[in-house]
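The complex is shown incomplete by one protein chain, all other protein chains being positioned as in the whole.
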Amino acid sequence: MEVTITIDGKQIKARKGTMLLWAALDNGIYIPHLCAAREETESPPASCRLCFVEVEGYPAPVTACTLPVAEGMVVNTSSERVNRLVAAGFELIMSNHRLDCKNCPANGNCELQRIAKARKLRLKPKNLPVLHRDLPVDDSAENIVYDPSKCVLCGRCIRACRNHGQSVVGFARRGFERVVTTCGDVPLGESGCDSCGECVKACPVGAMSLKKK
Amino acid sequence: MKLTEEEKKTALIITRQILKEFNGNRGNLIPVLQQVQNKLGYVPPVAMEEMAAHFDIPAVDVYGVLTFYNQFRLTPPGKNQVKICMGTACHMRGAHTIQEAWERRLNIKVGETTEDREFSLERVACVGCCTMAPVVVINEQVHGKVTPTRVDGLLFSYQLDKQQTKEGGTE
Partner (left out) sequence: MSKGSSTAKAAYAKLQEAARQNWEKLREKPLILVGAATCGRAAGALQLMEEIRNEVQRLGLDVNLLEVGCMGHCYAEPVMVIYNEGFPPICYGYVSEGVGARIVRDFLVDGDPGIEFALAALEPNEMLPTFTDFPRGMHEKKIVMEHCGLIDPQNIEHYIATGGYASLVKALDMAPEEIINVIKSSGLRGRGGAGFPTGIKWETCYNAPGSEKFVICNADEGDPGAFMDRTILESNPHLVVEGLIIAARAVGAIKGYIYVRAEYPLAVQRIALALQQAREAGLLGQSILGTNFNIDIELFQGSGAFVCGEETALIASMEGKPGIPRHRPPFPAVSGLWSKPTVINNVKTLSYIPHIINKGADWFKSIGSEKSPGTAIFALAGKVVNTGLAEVPMGTTLRELIYEVGSGIANGKKFKAVQIGGPSGGCLPEEAMDTPIDFDSLTKAGAMMGSGGLVVLDEDDCMVEIARYFLDFTQKESCGKCTFCRLGTKHMLDILEIITKGKGRLEDIDLLVELATKIKEGSLCGLGKTAPNPVLSTIRYFREEYEAHINEGRCPSLMCKDLIAYYILPDKCERSCDACVGSCPVEAIYSNEDRIKVIDQEKCVKCDSCMVACPPQYKAVVKLSPPHLVAEREKGKE
């Protein structure tokens, strides 16, 4: 069943129950996001906290990736409250991302750059110091280079690895130490990774990249 | 810490024994991890691989669970496990000075094990004995109202115990 909703004054149609984020993206309305995945309809991770929007009738901004569309919904993707919240979340992510666009393989094709451009945000955090984690770059796999200091923990590579039939990488530890890694933290080259490159395609930033030939 | 072949073999046998008692429902993963740790004192990689196969999940997911929870260890603990309670009441009554006293006396940092594997030192979340703060748990025994000087006494009593068992054993 189709429903009609209004996003930023524009009327769009979407299938009832679709998450608002996908309804917006399918209609050419950009909402920043890193962790969302279409196939995770049951329980979206909702971890990056960048897709906040304001919906009429809701007391506070909500994440678009977790909100099923309903008839007559009126959405504002960039109210002042939303903008402040997204800016804060983005600054937090950037305070934990090794910023090296010039040498980064994702330069020009990076979701962080896209968000910064779309929302007129600085890539370099203004108020917050950079939190270093001192994690070494792993270039042990045949084709793939993994730089955990650039990882934004969106989990897309983990899904891609599993969809490919492998399960080499996963989340481990918790809190600030949370990391995408292999079982026992062994280098990718020793983990059974077949260098299929699916994780590289999935990575929205430059954390997983192909080796330069 | 490198494990010996012997340690790996024991770990494998014990893990398989424990897994026999559980079906492949993933809800059994944490109880299995707990039992393996109870038996071995830690959960080595061979045990993780074995569990992953049993529950039909990626080994990295077992690792993810293991590293998420405070309770699980990847390396063998000391014979005596000293746990310093870090609850609010203990903290306000000087848990950090107690921690430093242990670190000084054992010459290790929190999270480490002494070279002779006699003692390991850990911080634990509130053990619920706030009225006896600051509290130290050695093995399963709770010691209340600990002071830096009492640390010496506690350590001495455990060393004495060990000496006595040793002497008792040679008789």
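We just call them A and B in the order they show up, numbering each chain from 1.
Please note the rule applied: a contact is a pair of C-beta atoms (placed from the backbone, for glycine too) under 8 Å apart; a residue touches a chain by one contact, two chains touch by 3 or more.
Values in this document were obtained by computation on a predicted structure and should not be read as measured data.
In terms of the touch definition stated at the top, the absent chain reaches A, B within the entire complex. Contact with the chain not shown here comes from a single listed residue; of B:82, B:106, B:133 or B:154, that residue is B:133. Considering the complete assembly, chain B touches the hidden chain via residues 26-31, 33-34, 55, 57, 61, 64-65, 68-72, 86-89, 91-92, 94, 97, 100-101, 104, 124-133, 135, 140, 142-144, 147-149. Within the complete assembly, residues 43-50, 52, 60-61, 63, 66, 84-85, 88-89, 92-93, 95-96, 127-129, 131, 153, 171, 173-178 of chain A touch the chain that is not shown.
Here is the rule we go by: only the chains that are shown with their structure count from here on.
In terms of their C-alpha centroids, the spacing between chain A and chain B amounts to 37 Å. Touching chain A in their complex are the following residues of chain B: 45, 48-49, 52, 58-64, 67-68.
Across the complex, chain A meets chain B through its residues 162, 167-174, 181-184.
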